[in-house]
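Removed: one protein chain of the complex. Kept in place: all other protein chains.
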Amino acid sequence: MIIVLKPGTTDEDVEDVSRRIREMGYRPHVSRGEARTIIGAVGDDRGKERLQALASLECVESVVRILQPFKLASREVHPEDTRIEVDGVIIGGRRIVVMAGPCSVESREQLLAVAQAAKAAGAAFLRGGAFKPRTSPYSFQGLEEEGLRLLAEARKATGLPVVTEVMEPDKVEVVAEHADIIQIGARNVQNFSLLKRVAECGKPVLLKRGMATTTQEWLLSAEYILSGGNPHVILCERGIRTFETSTRYTLDLNAVPVVKKLSHLPVLVDPSHGTGHWEYVAPMARAGLAAGADGLIIEVHNKPEEALSDGPQSLKPERFRRLMEDLRLLARALGREL
Amino acid sequence: MIIVLKPGTTDEDVEDVSRRIREMGYRPHVSRGEARTIIGAVGDDRGKERLQALASLECVESVVRILQPFKLASREVHPEDTRIEVDGVIIGGRRIVVMAGPCSVESREQLLAVAQAAKAAGAAFLRGGAFKPRTSPYSFQGLEEEGLRLLAEARKATGLPVVTEVMEPDKVEVVAEHADIIQIGARNVQNFSLLKRVAECGKPVLLKRGMATTTQEWLLSAEYILSGGNPHVILCERGIRTFETSTRYTLDLNAVPVVKKLSHLPVLVDPSHGTGHWEYVAPMARAGLAAGADGLIIEVHNKPEEALSDGPQSLKPERFRRLMEDLRLLARALGREL
Amino acid sequence: MIIVLKPGTTDEDVEDVSRRIREMGYRPHVSRGEARTIIGAVGDDRGKERLQALASLECVESVVRILQPFKLASREVHPEDTRIEVDGVIIGGRRIVVMAGPCSVESREQLLAVAQAAKAAGAAFLRGGAFKPRTSPYSFQGLEEEGLRLLAEARKATGLPVVTEVMEPDKVEVVAEHADIIQIGARNVQNFSLLKRVAECGKPVLLKRGMATTTQEWLLSAEYILSGGNPHVILCERGIRTFETSTRYTLDLNAVPVVKKLSHLPVLVDPSHGTGHWEYVAPMARAGLAAGADGLIIEVHNKPEEALSDGPQSLKPERFRRLMEDLRLLARALGREL
Partner (left out) sequence: MIIVLKPGTTDEDVEDVSRRIREMGYRPHVSRGEARTIIGAVGDDRGKERLQALASLECVESVVRILQPFKLASREVHPEDTRIEVDGVIIGGRRIVVMAGPCSVESREQLLAVAQAAKAAGAAFLRGGAFKPRTSPYSFQGLEEEGLRLLAEARKATGLPVVTEVMEPDKVEVVAEHADIIQIGARNVQNFSLLKRVAECGKPVLLKRGMATTTQEWLLSAEYILSGGNPHVILCERGIRTFETSTRYTLDLNAVPVVKKLSHLPVLVDPSHGTGHWEYVAPMARAGLAAGADGLIIEVHNKPEEALSDGPQSLKPERFRRLMEDLRLLARALGREL
């Protein structure tokens, strides 16, 4: 952290700020420029947020962060890529991993039909929501525990490991029983009680970026899970909120190389939620791979026009199959495999 | 909802879409223009989200919403302003209500000192966080239950009713025991499990707008609480995420008249989180009142430069006192009181 | 500027970066922390942008700005408030200045009717567009020179000085002939050729903030005019682009205290463009004053439902008159006058 003092600062001010820095456990390093005196605070970074409080002193102009605030999530501390093995499939390796399935688990018939189609097209995981975060209380809220049982059945039928969302701390245990990967949705990326609980459970966690979450905040949410003792974190970009309304969100593929530079964690891309329109899913899935993603999570539904959630952004099985063929060619051109 | 068909749509398409609309429980109303055929879906609004799925049909160009999706929160259904009485204080009436206190409860001394100052200056409520949602796992996480006990003690000492945040469903009961108003923070505005639980508990709820939440989504989150049986919802604008970085968030005062038009619920403004800098708190507090807010929630700390959270945006007691004097004059000019 | 070096930087790297800093005309000041070595660049600030190029060196992690990049616009260089006198009216003084009139000049009858109403209600300036920046080429593009003549006529009839927009360098002269204040619209805030030309003409300039312009960039646009020799710059906040769609733009009133802190220039607020709906104009006009604005610019139209541009956000004369009465009371409570 660098504390920038206002012009006209006295020696007493400099001494006062330096003393406060020392009291917080850091060493001050004073540097006098022509226009400003600045004081660096040297020491262990993890608690440096506290230094922000100095901004409320009259003589302080601003407090500027120099280092990234996360540690365990950072590539600086952990230079090699993290690979997470789930049921024999490695996420974060050379092979691209595709997770596919319906937005919501709606019925036994629906789920099995889509799961078989996903499997046949080459998906490595089955996705499907049993607990659903819905913007309106009048929308379908998910089959809940019954949905988890159907997912387990579909896994048995297809051999595909399952990723599904958990929305509250108390349900982490039951979801962890049925799922191979636990998903934290975009709206819960800063639900810190939930992050602490999934850290304890130890299962791999798919952590979606929130719609207003900076990459720095997102990695700090990952840090909650990592520092809670669970190293199996998979990041997933799914679109941010911007002024543009021709897509449902703005899928921010820039986040892929940014996070790859800052962190060692694997990164997936969700072009279904990111765009909100099935017609844009294929080009943005391709673009996600080309940006360097380790995998994709794609919504597939056998009857999107009757879906209880996210119909407009779901691919029909045949379209998904053709997309997978395109992605296979593309992966090879990028030096990877699918 | 209006379903807009693509150019070149056949009579079969129109009939197919109409049939689907009927199957979902609505009546189709077809209207043929020069460039497009559109079909209105007439009927009960609450489940209309399902019609969005029709956007995945090949012949459909877009599905356009005409009505607001919330009911109980809407002024159309409930034209008069809602007033919520807490311990003799009415929120949403002619009198402006100011809630003040530290971001975090840090210690007995700190809390009592700030509470006395808030009371002396004319605050109607004491705010203070016991459970703290912190971006970094290395930041102070709050005193938790101990913080709740200190808040109860401060209420006893000052007579000020207390507003404090709850972060997870399992803590709703214990927070409701100690608090007069339960706060849902910006990061939990779409934590639907939590919304359902505070609906059940029946206590007044202060529902902050999320940093990427549209006013429509915010009112749908209120609808979760209202439709869950708890009519005591107070809205609070606290800043949204935009490209501008000279303030921590962008306090969106436009939301005050917008929500006042759409809804009957009382609206507060939080200029402390909204701006993130104590120097901007006073002008934006004044502006909040002038925009039509029913009250303010303001962070006050006796030693902001040592605060464990949000020091830069906290007012010292003396500054808060002077601000309250200004606000009193202003309230009168606006035909209200403080 | 502070140049932050990557971990593992060698002495040669430090020397190389220092040499480059010297070659650009600054003095390097090296500071070695535990995690990072940083190098401050000391010297004249105005050209410091060039130092950004050092970010492309392999050993450099980031280049961090410490000082604001504008000089003549800054309060640091020019501590007292700037007051601009136009035809006997002072902008930036104790008295609040209201500019009112139609979005577009449409006809002699329309303009004179609105100008008389604006005058009667207490407006100090007449606004009206002759050259119109319209999103669609099929929309009304303004009466152009004929519009300027009508404005001059309305000034003669009412005694109100005139503010009107210029869109291209070649028209600055003719607009300056007819207008008392030249407006640079939001879409031209970074039309640097135009800024240079209005700097030369010497007339007072109303510089609207762009819809994606940070306060820093906005003040740099003001700096173009100031450094070009024209000290008469009036800033005007008119709404930024955010994800929220219930208002046309998001009027960012935070910008008022932010710019008042950073700069000595007067600041107006435009609640008409900022919200896009006449129902929100009055509350946001009040809020603008309370936030500390020196004045307002408000669209008034005698028949908004037939307006050729911006009908939905225009006030009818009677509503404007009542708003002015409210504002008069409010100004007094704020220690100002109207």
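In order of appearance the chains are A, B and C, and numbering begins at 1 in each one.
Here is the rule we go by: a contact is a pair of C-beta atoms (placed from the backbone, for glycine too) under 8 Å apart; a residue touches a chain by one contact, two chains touch by 3 or more.
Keep in mind it's a predicted model, so treat the numbers as computed, not measured.
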Candidates A:S31, A:S62, A:S107 or A:T247 - the one touching the absent chain: A:T247
Touch with the omitted chain, as defined above, among C:P7, C:G25 or C:G47: C:G47
Residue among A:D44, A:E146 or A:E279 that touches the chain left out of view: A:E279
Residue ranges of subunit A at the interface with the undisplayed chain: 212, 214-216, 240, 242-247, 250-258, 261-262, 274-275, 279-280, 283-284, 286-292, 329-330, 332-334
Residues of subunit B (touch criterion as defined above) contacting the omitted chain: 2, 4, 7, 29, 31, 33-36, 38, 40, 42-43, 45, 64, 66-67, 76, 241-243, 245
For subunit C, residues in touch with the removed chain: 20, 46-47, 49-50, 52-57, 63, 69-70, 133-140, 167-170, 187-188, 190-194, 210-212, 217, 220, 223-224, 227-228, 240-241, 277-278, 304-308, 311-312, 314
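We adopt the following convention: only the chains that are shown with their structure count from here on.
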Joint neighbours of subunit B and subunit A, given as chain labels: C
Centre distance in Å when subunit B and subunit C are each reduced to the mean of their C-alpha atoms: 31
For subunit B, residues that touch 2 or more chains besides their own: 212, 240
